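Note that one protein chain of the assembly has been removed; the remaining protein chains are unaltered in position.
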Amino acid sequence: MKTLRATIFLFFIFLQLGFSETIVDSTGNTIALSTPPSRIITLAPSLSELAADLLDDDIGKIIGVSEHTDYPPVLKNVPSVGSYVRFNLEKIVHLKPDLVIATKDGNPKDRVLHLREMGIPVLVVSTKNISEIFQSIKMISRALAVADRGDALIRRLKRGIDKIKKRNLDKINKSKKKVLLQIGDAPLVVVGNESFLHDALEIVGAENIYKDLDSRYPRPSLEDVFSRNPEVVIVLSMSDVKDSITKMALKWISYKTIAAVKNKRVHILRADSLLRPSMRLLEGLSLLEKTIYSTEEM
Amino acid sequence: MNNKPLLAAYGVTFAYHNDLVLDGLSLELKKGQLGSVLGPNGSGKSTFLKIISGMYSLKGGHNSGYIYYRGHDFHKYSTSERAKKVVYVPPDVRVEFPLSAYEMVLLGRLCQGGGFFKRTTQHDRDLAHWAMEQCCCWGLRERNWSSLSGGQKQLVVLARALTQESKLILLDEALSKMDLHHQEKIGLLLRKLTKEDYSFLLVSHDINLSSEWSDFTLILKEGKKVACGKTSDVLNIETIQKTYPGSSLTVGKNPVSGMPKVFFGVKH
Partner (left out) sequence: MSSSLFRAYVIAVFVWLISIVFALNFGAVDSPALDLIIQLRLPRVILASAVGMGLAVAGAILQALFSNPLCEPYTLGISSGAALGAVLGGAIGFQMSFSGIAGSAFFGSLLFASVLYFISLKSSNNLLTVLLGGVMLGFLGSSLVALWMALADANGIQGALFWLLGDLSRARMTGSIIALIVISFLTLMLWFRWRDLDGLLVGEEGARTLGINVFSVRRTLILLTSLLVGICVSAGGMIGFVGLVVPHFVRKIVGSMHFNVIPLCALWGASTLTFADALTRFMVSPHELPVGVVTALIGAPLFLWIMLQQKERSL
């Protein structure tokens, strides 16, 4: 009995020793981990969701999250380190993490650098398009020592996305809808081609009327929207605030020359599922697809 | 030696924005003299004084003339050297910050220069005390500058001038706000100081103030000399008429000092 226990013990030690990860993240920085991290802080709700998904039962390893992290619900009880655009350095340092996961899209670069300067390993991912999302899942799963779960997730996502793509293949030529994805008002903020949301549109067989703009969230003038004449306008809401979102959508009513308004194709869509690189991504894509290609009215 | 003027201006012509303000003025001030520059408003008295002190320069297009201090071109000296030789006393001083009368007087010691740590020495403080006593404002020393009346401020500024340790002082309407009592006291002070080799040049629109205390008088009209010489010689009915044509002012004498006095000459 003793020898068996000793062997199992040694075996687990081996497993630990066997873990040695060196990951190059999206900023070109090398993160070297000699043990699987057990005190993890995630600096964006999407990252928390992904990490929770990958860690599964080990979700307790997440000891700090950014504000407004609400999925999965158990993360609501984890201490917040501030908003993701201005997370609090003191809170993070105080929690003594052994890995912090940040995103290029939203986290301030200077603060991330500051964390690194204090000796805290920070893995920075980028989620500009689908392939980068897959990359981030790969990087994060490796860092969390659950590489196989990450690969499995990527495979499932790829299958799901391919299915949606096939469904909408015929639309590539015939009835591809021209869509305006709006995320803000006063000033008008839309989605350009450097956001994953643009990829989402392509996947569901739609055309982003701002696919030519090389930026994430350009702010065109209303006149410009008129000239591009979208057939569908989708107002994306990232939170629950209903009134302002409804107002944004209602603002379009008076512009009857725009095709989308004429044909009553202005929709509101709850977007957080679209922005999470987890299985919920597929939900979000289906929702987007239905919104554009069903005959729902506003 | 006493014949060489301490301060002399020759042929001063000055134009301000193409308007001729002074035309060929000359003046000589000897040690121990108190001179006056008189004239109607806008006749250029103040400008003349500022040129003499070096505040205005005679360089440039329409300007000409020389200012000599002990025989040297006065305008060639630096600002701080000039302040140590000739003190210009302005008619009023505006201060936007809290300042006591005593601190104002001590500002006169700034031109003495010195190192970083050389602040007020005992000598400075003694000088300030002496100056303020002479100018009847020692009692005001703790008062905030902005709380002083116009006349009180002029007493303090005069005291400041005395601390600059120069014996040549140019007074630009510097007694104009004082009450008669203080004008008398200051006038007596100035005369007393001339016996200690101080020299003064007083610009005033108040003829009687000048006529009472000065050794010689220069009368200006529209930038030109009307008359210049010993006060009792210069101040008479003819020059008054030349300066203020058609006026009914008359000239008499102060019964106590014998100095000329100008009176309103209309019975009403």
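For reference, chains read A and B in written order, and residue numbers begin at 1 within each chain.
The rule is short, and it goes like this: contacts are C-beta pairs under 8 Å (C-beta built on N, C-alpha and C of every residue); 3 or more make two chains touch, one makes a residue touch a chain.
Since the model is a prediction, treat every value here as computed from it, not as a measurement.
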Touch partners, limited to displayed chains, of the chain removed from view: A, B
Of B:His17, B:Lys59, B:Arg94 or B:Lys267, the one touching the omitted chain in the full complex: B:Arg94
Listed residues A:Ser83, A:Ser126 or A:Asn229, member touching the removed chain: A:Ser83
Residue among A:Asp25, A:Glu49, A:Asp105 or A:Glu202 that touches the chain left out of view: A:Asp105
Residue ranges of chain B at the interface with the undisplayed chain: 53, 55, 78-84, 87-90, 93-100, 103-104, 107-108, 110-111, 113-114, 116, 119, 146, 164
For chain A, the residues touching the chain missing from this view: 67, 80-83, 85-91, 93-94, 105-106, 108-111, 113-114, 117-118, 184, 189, 215-219
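Just so we're on the same page, only the chains that are shown with their structure count from here on.
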Centre-of-Cα separation between chain B and chain A, whole angstrom: 82
